[in-house]
Structures are given as structure tokens and as C-alpha cells.
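The other protein chains are all here in position, but one chain of the complex has been omitted.
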Amino acid sequence: MITEEDFSMDELVKKLKKPEMGAIVTFLGVVRDEGIRGMEVDVYDEMADEELAKLERDALEKFEVEAVEIVHRKGSLKVGENIVVILVGAKHRKDAFMACEYLIDELKERVPIWKKELEEKSAQN
Amino acid sequence: MITEEDFSMDELVKKLKKPEMGAIVTFLGVVRDEGIRGMEVDVYDEMADEELAKLERDALEKFEVEAVEIVHRKGSLKVGENIVVILVGAKHRKDAFMACEYLIDELKERVPIWKKELEEKSAQN
Amino acid sequence: MKMKVEVQFFARCREIVGEKKKELEVEEGMRVKDIIDLLISEYPELKKVKLIASRNHKYAALNTKLKERDVVAVFPPVSGG
Partner (left out) sequence: MKMKVEVQFFARCREIVGEKKKELEVEEGMRVKDIIDLLISEYPELKKVKLIASRNHKYAALNTKLKERDVVAVFPPVSGG
């Protein structure tokens, strides 16, 4: 899902959980302080939604996992703010770790989203 | 940390975050439904606290990570309830994934905690 | 015969073109590659970008043939996550 809103890990985990899961691995990407003010996240919405859905189906086919959820934000984000979260629930932890790493690697390759660094305040003077 | 209370991922992530982190990987272990009623988690507290602290120091030395947090519950847990969470924050995601997998593998080897399955209700009649 | 295609721009490409999208009237049977060539001749700055294209919200090869009312998007390599 693409959204401007921030998300709650607790709510996402609650939605993801199934009795057959023993392990939930999550990847949370946040805006890192590299001397920037923040980031502008630009998204090609229709295509990104399709690519995210495709990615989720891929993971369910390729790995022994029970459920997958991806939320990516768009718009202006400050240092420390959440950019993306990927949740993977599986019976066993190895599968959850593998699928989660696969998903973030593929997301960065395939999903039409662009991050643009916003210069530091001092640089604007 | 060893605790009987459940934990909030949102609160733990908030506590863990530092401006230099770009990636936070978490492992959440939950009681899986294998025809059981739940689990009794027994802990050798003094030693487990020391081993957990040692494990956290280990990860900070071995991997390029910024911060690590482990919370393990004890007592009676029902199917679907959280057992353990491991959070790892790093500049880059590969380091966070590696350290998080290392920590759960080592925890299962070293930390004096025992899980005992509780039989299903039907089996008690 | 002419056909209409919509072209959308994202990220650096949008900055160069200065528009989110435009409608082009082009020869029937044109391919994605031809649209990109048209755009580059109009906006030479686009030559500096590694251009990726999609047709109707799916990644498209350069030799993909276009149809009336197709939506083509042009953008630089993605960098999300």
C-alpha cells in the first residue's frame, strides 16, 4: 500500500498475525541523517500499487510464508521518519528472514518510487 | 530484558531510533498453533539477564549496527501471543538483517529460557 | 492514420519536461522507442537520464507497439525503499 500517513507497527502486526505463524520479521526503512533536511518521496501510484501487489504474490509463491504486507509512504519526510515497512509472517524464522530480505531488495529494483534528498536548511541561505 | 508483560513494537522502535539509522530489522517470535493451548516460559532470571546483555554487546561488536534491543517474555502465553522481540537498527539494511538473524540464533543456543508446551483443553478431559 | 497516446513523467523526467503529462498525436504503429526519441528531440536534457518506460502501468520493452489511448510513462531508475 502507498500512503502519505505514518503507520503503526503494532496495528500492522496485529492484522498480519495468523495462528500458524511462529515468526514475524519486519524491515523498517527510515530517513537517515546524512546532512539532509529530509526526503521527498515521489510515486507513480497506479503502477506502484500493481508492482507491490505483484511483489507480495511473488513472495508467497517463492517462500514458505503465510502472509506479507508492504506499506510505503510518499510525500515529504523528515529525518527519523518511517519510509517503508515490510512485514513477513511464517511458520519458521528462516523463511521469514529470506522473504523479507528478498522483498526489500526487489522493491528497490522494481517499484516506481523515487526519493529525492532535501538539502539542509543552512544550505538554503 | 525479561518481562511478564506484553510489549509494544511502536514504543520499542521509538526508543531504538537514532538519526544515523536507515534500517531497523525486527524479529518477533509468537506462540504458534500446533494443537497446543499455549506455552509456559520458564526463565533463570539472573543468568538470562546477563546472557542477554552479553548477546547485545556481542552484536554491537561483530556487526555494523547502531543499537540492539531484546525483550523476552516469561510465564503463561496463549497461541498468537508474543514470546520475544529482537530489534536491530543500522545504517544499512544488510547489517541489520545479519545481526538480527545472529541474535535469534544465539539466543536460542545460549540464553537460559525454556518453553514448555501446554496441552490442548480437549486433552485434559 | 494518427493515434493519441498519453505520456506521463516522473521524478527527474518531470522536472526536465516541466509537466506531469502530455497528450501526443503520433503515427499509428509507433513503438515506445519512437516516443522516447520524440521526447528527447523536444527535451534534449532527457538524454542525460537513463530512461525507463512503462505502457499502461506495466514495464514495457522499447520495441513495444502502442495503441490508441495507451498510457506511456517515462522515468529514471527507481530508488524507493
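Think of it as A, B and C in the order they're written, each chain with its own count starting at 1.
Here is the rule we use: a contact is a pair of C-beta atoms (placed from the backbone, for glycine too) under 8 Å apart; a residue touches a chain by one contact, two chains touch by 3 or more.
Note that the structure is predicted; figures quoted are calculated from it, not measured.
In the full assembly, the chain not pictured is in contact with B, by the touch criterion defined above. When the full complex is taken into account, the listed residue touching the unshown chain is B:42, out of B:4, B:42 or B:119.
Taking the complete complex into account, residues 29, 41-44, 46-48, 50, 72, 83-84, 104, 107-116 of subunit B touch the chain not shown.
Methods note: only the chains that are shown with their structure count from here on.
Remark: subunit A and subunit B have CA centroids separated by 22 Å (rounded to whole angstrom).
Averaging Cα coordinates per chain places subunit B and subunit C 48 Å apart. Multi-chain contact residues, meaning those touching two or more other chains, do not occur anywhere in subunit B.
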